[in-house]
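Mind looking over this structure? Questions follow.
Excluded from the complex is one protein chain; the other protein chains are retained at their positions.
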Amino acid sequence: MSEIPVEKISVGIVGASGYGGVQLVRLLTEHPAVDLTYLGGDSSAGQDYTEIYPHLVGRVDLNVEPVDLEVIASRCQVVFLSLPNGLAYNMAPLLLEKGCKVLDLSADYRFDNLDTYQAWYGGDRHDHGTAAQAVYGLPELFRDQIRTARLIGCPGCYPTASLLGIAPLLKQGLAQPETLVIDAKSGTSGGGRVAKTGMLLAEASNSLAAYGVARHRHTPEIEQICSHLTRNEVLVQFTPHLIPMVRGILSTIYATLRDPGLVRDDLLTIYGAFYRSSPWVTVLPNGIYPQTKWAWGTNRCFLGLETDPRTGRVIVMSAIDNLMKGQASQAVQCFNLMMGLDESLGLPAVTFYP
Amino acid sequence: MSEIPVEKISVGIVGASGYGGVQLVRLLTEHPAVDLTYLGGDSSAGQDYTEIYPHLVGRVDLNVEPVDLEVIASRCQVVFLSLPNGLAYNMAPLLLEKGCKVLDLSADYRFDNLDTYQAWYGGDRHDHGTAAQAVYGLPELFRDQIRTARLIGCPGCYPTASLLGIAPLLKQGLAQPETLVIDAKSGTSGGGRVAKTGMLLAEASNSLAAYGVARHRHTPEIEQICSHLTRNEVLVQFTPHLIPMVRGILSTIYATLRDPGLVRDDLLTIYGAFYRSSPWVTVLPNGIYPQTKWAWGTNRCFLGLETDPRTGRVIVMSAIDNLMKGQASQAVQCFNLMMGLDESLGLPAVTFYP
Amino acid sequence: MSEIPVEKISVGIVGASGYGGVQLVRLLTEHPAVDLTYLGGDSSAGQDYTEIYPHLVGRVDLNVEPVDLEVIASRCQVVFLSLPNGLAYNMAPLLLEKGCKVLDLSADYRFDNLDTYQAWYGGDRHDHGTAAQAVYGLPELFRDQIRTARLIGCPGCYPTASLLGIAPLLKQGLAQPETLVIDAKSGTSGGGRVAKTGMLLAEASNSLAAYGVARHRHTPEIEQICSHLTRNEVLVQFTPHLIPMVRGILSTIYATLRDPGLVRDDLLTIYGAFYRSSPWVTVLPNGIYPQTKWAWGTNRCFLGLETDPRTGRVIVMSAIDNLMKGQASQAVQCFNLMMGLDESLGLPAVTFYP
Partner (left out) sequence: MSEIPVEKISVGIVGASGYGGVQLVRLLTEHPAVDLTYLGGDSSAGQDYTEIYPHLVGRVDLNVEPVDLEVIASRCQVVFLSLPNGLAYNMAPLLLEKGCKVLDLSADYRFDNLDTYQAWYGGDRHDHGTAAQAVYGLPELFRDQIRTARLIGCPGCYPTASLLGIAPLLKQGLAQPETLVIDAKSGTSGGGRVAKTGMLLAEASNSLAAYGVARHRHTPEIEQICSHLTRNEVLVQFTPHLIPMVRGILSTIYATLRDPGLVRDDLLTIYGAFYRSSPWVTVLPNGIYPQTKWAWGTNRCFLGLETDPRTGRVIVMSAIDNLMKGQASQAVQCFNLMMGLDESLGLPAVTFYP
């Protein structure tokens, strides 16, 4: 592990009361290089943070403050924005101007092309200059760009799981991109800490359904990076499902191999090489398929692989914790890279099982 | 509802102690045309049935008896075999010879070609004559054959959910069969009442994984019926997943449309027509996707449909209760047809929600 | 089973969109003596009922109508009120005056003494005359009064489970009332179909806590009936807990025996005699303790008993389905009695296990 800087980095979180926020609070209060100096939120401003999350009584002693960009910039070197889509792009430009580095966990800075953003998310964007500086915060694919970035658009949870499973296939030209089918399954915490009838335990427990079929907003995000990897436009079939569990995403990815002679061992070798320098991706040995629970509370991504000689397809299974590698801990991984720290500093690696 | 016969039909269950068995006991004790006269099991022989399932105290007053085919044939007009694979084919021939009608819930009589059976299930089959009489017990596709059958090979749970979703596509030639990807999700009761570490609540709860990728034994069963529907050999990509819930299967089915101009409304019309005479299949209206919980404890199959004009694919979602339409209540549906009763007699139609 | 009347009884439900309402819709549409002629609700008025509960597509063809008491009275012989506390007492007097019989599922008509109601529930009651006619709808204790009643105050879910466990002890003077401790556990459906953060699957799953300690509003209801049974004022210690499951209540009841020489067998005999004519209460044999799941979707109450010779206490465990025997199916049981039908008509008796 690299040296921990003598002087801690002052960090703020805007949008601290949601599930993304509370992961960040947990990670950053225990991060050896961070001094968490600001928690912001509009609806919860004025509250002691432990009123919102009583499990932190005795461990976190911070109040939620109103969101005032001047104040934030004066107190924080780095700011995490953990807000609903469409808010960050009114904050990031000023924060950057004041000299802060910014990590945005919403969709606002994930797209090269703001027309794509506006087509899927709406809004009226005039921050093209700022957006052009943003780097897509998937360290396994964009590590070098992240190191020098001042603004990170942190990936969505489904794109993280899916792209880590797909990248070696497309980068090496092993699969036919137009055959990509991504059947993804997520725990209900992906819906956030928002009271919705369909997310009640009484409704969502002991059941399972797809949603957003053929129109989920993570589709263009996956396609953008797939297109980047193949240098051609790629369309993917992406279907999310809601699973009766709290955390975790499993993406089951199907693609037809260009060379039907490739077998599992070949692909394990290729994947192993692809992720050799990526400590947070684990390619599982022959015949072991990932359980989402193995990643619970950690920054890890587990990949399992299978080929089907009968059909000529590869099946990749990719498991992450949607709130960690799919959201908050991946943002901290990017933060580490941006600040010249060890990529793994302060990131939890081993879950408590079972 | 058709007339209920004056004289009740004497029925026996071999293999009453498993989950399939207890569904059958529940259904047949409340079935107005049935007199449940025999419960058989080897390991549980001699026990009062309520020692095995105490929730039936005061409602079921039967003992489990040893499996003696002569005794069974002398007391039962119809026999349900609810046993592990590979046992029924040593019992059915004798029972049929003695004049019983037989419904087998295992894989033993699902295959036209016993070579396929032996390739996937092993065993040494010499009952070709018997097997040739067996009808595949999926009433929505083989209703007429079931009416006159004396031996039914009841479908697997995954094939039931999957085939009901696929059949209209293939029968009408709407989709390219070689593009079929079936991503299926099942509750853990599919594993039966067998103590396995991986099925413990402590292990399986709050997690999700695929299993049997590219080699699950329900694959050839799905392929056999798909091939029957298209009159050509079809290979499908079938991947089952274990979901942290007790009951239910959702099959998410992907296929490329032959005519990319087809839209959801077209397919809803086609599916509606296809299942017009099938009271147990409900094609959901525009934009409603099935929850597995809606089928809990019933014989229903819910189908949802979506087309993706960007990719030219159709996505079908098919939800059933794996132990009911996927196993026991579907067998009773076949029984009704075989015995000239109303297809729906004694079958539960509406779940208790939530 | 007694004769089913030739002419069906017209029945309406006010407050059909909640969990109590949907149980009633399920039960009454399948009830052989009922013609369900009216569903009422304010927020959902105008909707097809299957828009609210899509699992009923193809099975229920009713619209939700605005709540107009004149209209209801003109179309219904019997009205079920399934509303939040404090609304029924403005409706019941007029409906009764118009000749309807009324079953109220809220707390409004559970109390002999309206001062007790107002102390725990607030409100300003002027319907003393109406309230005085109301009968507490626990058939196992008040069967004869229910038969002749025109207004039923249906019990709460916790009081139902708790009182069925306690009644034989207090009625026979076996236990010291002041030592009663009731530790009750409920699934989250008890909170209703209301979007609350704490009831989200992400929050309530995999966790457990008490709530309303020493001040839950079911306390005075339990005490009223206990006092009735002992003919002295009884105070009980009642603590509810929220359990990560959808349905079910288990009340674990502790009391010091007056005669420490009583053993389990004695109590099983006494309980068996007490409930001899109550088909919906099952006293479990020696050493079997009830699982809440055994009652799922049924009107049953399972009782288990233990004595502790070391401490001189009896421990009673009482399990019901909170939405059924604890709410909707018990109301239908009362309806059957009120209308001179067989007490058990149309009530589900056997769950689907597991």
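All chains are identified by letter, namely A, B and C, in their written order; residue positions are counted from 1 within each chain.
Here is the rule we go by: a residue touches a chain if its C-beta (ideal position, glycine included) is under 8 Å from a C-beta of that chain, and two chains touch if they have at least 3 such contacts.
Predicted model, so just to flag it, every value in this text is computed and none were measured.
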item: Listed residues B:A119, B:A132 or B:L201, member touching the removed chain; value: B:L201
item: Contact partner of the left-out chain, one of C:T50, C:S106 or C:T252; value: C:T252
item: Full-complex contact with the absent chain, from A:G297, A:G312, A:G326 or A:G346; value: A:G297
item: Full-complex contact with the absent chain, from C:V14, C:V67, C:A107 or C:A202; value: C:A202
item: Contact with the hidden chain (one of B:S106, B:T188, B:T307 or B:S329); value: B:T188
item: Chain B, residues in touch with the chain not shown (by the definition above); value: 19, 187-189, 191, 193-197, 199-206, 244-246
item: Touching residues (missing chain, whole complex) on chain C; value: 178-179, 181, 183, 185, 187, 202-203, 205-211, 213-214, 235-237, 239, 241, 243-248, 250, 252, 254, 289-294, 296, 304, 306-308, 310-311, 313, 315, 317, 319, 354
item: Chain A residues that touch the omitted chain in the full complex; value: 19, 22-23, 26, 29-30, 53-60, 189, 193, 205-206, 246-247, 282, 284-285, 288, 291, 293-297, 302, 323-324, 348-354
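Convention: only the chains that are shown with their structure count from here on.
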item: Most contacted chain pair (by C-beta pair count); value: A-B
item: Where chain A and chain B are represented by their mean Cα positions, the distance between them in whole Å; value: 40
item: Chain centre separation (chain A, chain C; CA means) in Å; value: 46
item: Residue list for chain C, restricted to those that touch at least two other chains; value: 19, 189, 193, 205-206, 246
